[in-house]
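Right, I'll just put the structure down here and ask away after.
Left out: one protein chain. Kept in place: all the others.
This part shows chain A:
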Amino acid sequence: MQRFQCPFCGLRDETEFHFATEAGKSRPEPAEEVTDAEWAAYLHLNDALKGQAREVWVHLTCGEYFLMTRDTLTREVSGSEALPGRAS
C-alpha cells in the first residue's frame, strides 16, 4: 500500500487517490484547428516514464487535483504540490 502526500490533507493511503494524467499535457484547441493525429496523440499517447515522472493526481476524499513527482520504478514520492495558482 503506497502512501501519497496530498498538498491539502497530508499523507494518505493510495486508495484515496486517482491518477488523472501526466503533467504538462495541454489540451489542443480549438477543435477546428486540431488534426486527427494531434488529437489522437493527446488522447492516447503517454510517455509512461520509467523513473522520475510528474503526474496529476486527485485526492478523492477532498476532491483536489495536484501535481506529484514520483519514481515509477522505486515508487519513491519526491514531491507533491498544488496546481499552479492554487494555495495549499
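Definition applied: a contact is a pair of C-beta atoms (placed from the backbone, for glycine too) under 8 Å apart; a residue touches a chain by one contact, two chains touch by 3 or more; residues count from 1.
Definition applied: contacts and distances are computed from a predicted model.
J.: Leaving aside the chains on screen, match the unshown one to its UniProt name from "ABC transporter permease", "(2Fe-2S)-binding protein", "3-isopropylmalate dehydratase large subunit" or "Roadblock/LC7 domain protein".
T.: Per the UniProt record, that chain is "(2Fe-2S)-binding protein".
J.: So which bits of chain A touch the chain we can't see?
T.: Output for chain A: 1-3, 14, 18, 20, 27-31, 34, 36, 39-40, 43, 56, 58, 60, 63-65, 75, 83, 86.
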